[in-house]
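Yeah, one chain of the complex is gone here, protein chain that is, but the others are all in their spots.
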Amino acid sequence: MMMIRGNSNKTLKMAAKSLVCVLVVLALVYVLPTFQKYQLSQLLIYAIACLGIHLCWGRAGILPLGQAAFFGAGAYSFGLLLKGNASDIFTASLLFLFSVIAIALVAFLIAAMILRRQVGPSPQFAIITLALTILFGQIALSWSSVTGGFNGLLIPVISGVDPFSDAFFVVICGVTLVCYTIARWVGGTPLGRLWMAAADDELRVQLFGFATHLLKAICFAIGAGFAAIAGGLFALHQGLVTPQNSGFVFSAELLIWTALGGRKHPSGAIIGAILAGVLSLALRDKIIWWELIVASLFILVVLKFPGGIAGGFLTLISRYKGNSGNQEVQPIRPPADEVDKATLAREITVQKVTVDAGPVRIIDNLSLDIKPGVTQCIIGPNGAGKTSLFNAMTGMMPPRSGDIIAGTKSLNTVPAWHLQRFGVQRKFQTPRIFVSLTIRENLWIAMWSKHLQRRDYLSHAPLKWHLDIIDDAAQIFDFLRYPDMQAEELSAGERQQLELVMIHLCAPTILLLDEPCAGLSPRETAMVADFILTQQKQSGATCVIIEHDMALVSKLAARVIVLHRGKLLAEGTWQAIQKNAEVRAVYAGGIK
Amino acid sequence: MSDFIKISKGFSKLGRRYLFVGMTAIAGTTMIGTPLLAADPVKVAVLVPDSGAAGLFGPSTRNAATLAAEQINARGGIAGSQIELVFADAGLSPADVVGSVVRLVRQDKVSAIVGMHDSAVRVAVANAVRQQVPYIYTPVYEGGECAAGVYVLGETPQQQLATVIPWLSNKKDLKKWYLIGNDYNWPRNTNDQAKGYIAKAGGTVVGEEYLSFDVSNFDASIRNIQASGADTVLITLVGGASVGFNVAFAQFGLADDVVRLGTLIEENTLAGIGAANAMNLYSSSGYFASNDSAANKRFTADYVARFGADAAQLNSLGESAYEGLLFLEAAGNRAGSLDFAAFDKVANGTSFNGPSGAVKMANRHVNQSIYLANGTGGTFSVEMEFKNVASGETCM
Partner (left out) sequence: MFEATIDVFWLITVTMLTAFGLAVIFGMLKVMNMAHGEFITIGAYSVVLIDQTGLPWAVGVAVAGIVAALVGLCIERGIVRHFYDRPFDTLLATWGISLVLRELLEIIFGRGYRNVSPPIDGMMPLSFASDAGYPAWRLMVMAIMILAAIIGWLWYRRSRVGLLVAATVENPVLARSLGMSTGKIKTGVFMVGAASGGIAGALLSPGLRIDPLIGLDYLISSFLALVIGGVGSILGFVFGAGFVGLTNGAVAQLAGPTNGYVALLVLAIIVMWRFPSGLIGLLQSRRSQFQLAKINDDD
């Protein structure tokens, strides 16, 4: 009953919104004089390009300094395609689509290639896009036989297309709305959530099994596609394309308009482009120093309204509306995961591994075995190489020599997102969660790690997934009962616990826990320890825990490994280690 | 005047200038014209580079246009109606200028457009105006504009070089020419034409180079010029590149032995180059502020009287807007109105006398005087006037 009502509510809302949009567009058509519709069309075209920036920058954390290159590419390629071919509306539309898709594909390839080697916010990628846009502008200027050089490329007239007609205006409005809807919708899909998570902590997303460089490349490609759409429409609107539409200055303007409107929300892109355009139109022929006014306004917005104008409005609105809370959705069980059971590993063999950081040798020819199915603790004084060992296992610190084998596969030579296939999950010393998402969304990403398939990336079904273990964990950890809280608001201890729960959602076969109780109170420590033990008993997974708290070690460990100065000092049961004279000599542990 | 004094006066001047601009704008955009018995004033749009790379020429263009309008109105206006100028920024991207032009034509209902801006904007504006109103393009350019409804007053490469190259070659015994310019159509077209004239004058081209706008270091080019053994350099660099190149050229000691001829070196560029670096620097143009013809002396006196002694420096580009309006007046009076069809019928054959002499339209371009000036010492001294030089264009 609730489900049906929920669905019809949604459809009703969408229908109402669409109706409002249609009415607004019609109103504009009748109220505005021709040339203002013409100018508004131009601003909406810029807004579409800004939507691309919103997706890249506001969602995926990629700063696109070269959006103008794709805008120009879209304009030039569409113009050139039109030149060679018959010019009726149908053919033109096909050519338009072709040009947009081709450009998006090229953008995808470039981004995938480059981002493959970058993890985290990548100023390098931003600079590459900047260099590309400057190059493109230069080519557009110099290759005058093709592009028309400085004077630009004249676009052939298509019969039936008149940039001053109402029909043209309506088409532009329509395309803008479609792009806005796509941007809005994709942001709410699992793919959109993954983008935001990757913007927060890309490595964390990779460890959940996602090839983030491909995901980000998709985002970049969509952004480029929007820019190409805008460019093609611009060519029709102006009848002329010049190199100025491909260079750095135009890129910067698009960025500024997006920032002005608010880069986190698709409406911000539209608001920014229209506002900046209207301001410029209103002021520029009246006041000679209009650029000064606009620049000062811009600084003001950046200073006072970091979310831009849209951000400011939405904050106000949410304050009035309060937290509406999520509608009750019927949770569904995720489909069975399709991970090949054979690839799951239960043991790790470290063979003669050496890890250097600059001139310091951190791990020195270390060999040890992580036994399957038991909980073992790694202890040792600071600087012994414990976290570094985990880093080597998860590909963050590639060993200079030696191998780390999990089951039958080498761990240190694969990219980070393969680890999840082997069933390896890691919890970091300083908790790494996705702070700009809610607790619910954080849990989603962990669930998707195991269960998300290709067809699910753009569906809304995965937003309803729920696992029993979450309910179990919620009994122990209070904050899980408020899943709509921003993860940012959690305390350090709660973040530890959240990360722990998250990696358990992946049903891992090997858990690498780096000081899971660091910073927790004694009561919290006991809760966490119980949780780890209970889960391990149920799943039979291999647990490797780095700990300093000896009480915890004695409680949890079936086996203890002692590292010192990057070498294996001793291993055995807790009792045996306690009595080991060497260990006592080098290591004075603390007891909470 | 020293900048110190300027700065302290500057801010009060800013207020005055602001007020002046504000009043002009208000006067321009509302229906309040100079009250007269005649019909409502006719609006003329003037596209002026207020921003961007050519923003340098904005103030002088505005002033020249304003002066022209006032003088025309004092003479009775055009075809019996007073005119009222509406300015728009032509230094924006072509798309944005087109937006302004569309507004000017459709909402403000201007009867003519006078444009002082670069070629990309011209192509875009011509494409947008499409003979709804006469469109007069005034500054020096690359030639070849034959779009219907566009009337070009600007100097063409043929005009600037056909008479100048033989004369200068002869006078200074120039044999080896090096051509250097920015990489776009105006320099390339100019050089193509130049090669013909150089050959006819008995010279040879020993080098040709095109630089992108981003280049700010010209040492490599200067080395090339030295290596080529050239005794003349034909410069088609624009704006900052022209200044940078000419300064470096002189600092490397080439100015004494090698003659430079430029086709877009006006008073501001010369000021940037500096007196010390302007030895043997020649410029070919349709106008120089220091030209001491009677007509120009009158013009500059009027300019100073109207705008003050330290108004924006007069130069060929700014002054071209003045001539654009004079042409509009001449043709409009001949046609009896600014209606496009009537205007178009009489355009070819219209003539007038401007600050730089007699001007006559043929093939929708103009035959005009070309001056060759020497910039040695930091100010232009006109050495030769070539009267009635044909544009070389063959538009119908």
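So that you can tell them apart, the chains are marked A and B in the order they are listed, and the count of residues begins at 1 in each.
Definition applied: a contact is a pair of C-beta atoms (placed from the backbone, for glycine too) under 8 Å apart; a residue touches a chain by one contact, two chains touch by 3 or more.
Just so you know, these numbers come straight off a predicted model, no measurement behind them.
> Which shown chains does the chain we cannot see touch?
Across the whole assembly, the hidden chain touches A, B.
> May I ask which residue of A:I114, A:A269 or A:C543 touches the chain that does not appear here?
A:I114
> Just to verify: which one of A:V302, A:I332 or A:A492 makes contact with the chain not shown?
Checking the options A:V302, A:I332 or A:A492, the one contacting the hidden chain is A:V302.
> One chain is left out of this view; which of B:L47, B:I78, B:L153 or B:L211 touches it in the full complex?
Answer from the full complex: B:L211 touches the omitted chain.
> Using the touch definition up top, pick the residue from A:A102, A:A131 or A:L463 that touches the left-out chain.
Touching the chain that is not displayed is residue A:A131.
> Suppose we count only contacts with the excluded chain; which residues of chain B make the list?
Spelled out for chain B, the touching residues are 2-4, 6-7, 10, 14, 53, 55-56, 58-59, 183, 209-212, 214-221, 223, 226, 239-240, 243-244, 247-248, 251-253, 268-269, 271-274, 276-277, 312-313.
> If you put the missing chain back, which residues of chain A would it touch?
Counting over the whole complex, chain A touches the hidden chain at residues 57, 63, 113-114, 117-118, 122-125, 127-128, 131-132, 134-135, 138, 142, 248, 252, 255-256, 259, 289, 291-292, 294-296, 298-299, 302-303, 306, 356, 358-359, 361.
Here, only the chains that are shown with their structure count from here on.
> Measure off the straight-line distance from the CA centroid of chain A to the CA centroid of chain B, and report it in whole Å.
The computed centroid separation for chain A versus chain B comes out at 53 Å.
> Using the touch definition up top, name the residues of chain B that touch chain A in the complex.
Against chain A, chain B makes touches at 17-18, 21-22, 25, 29, 50-51, 87-89, 92-96, 98-100, 102-103, 106-107, 118-120, 123-124, 127-128, 183-186, 212-214.
> If you look only at chain A, which of its residues touch chain B in the complex?
33-35, 38-39, 42, 138, 141-142, 144, 149-152, 154, 164, 234, 237-240, 242, 244-245, 250, 280-281, 284-289, 291
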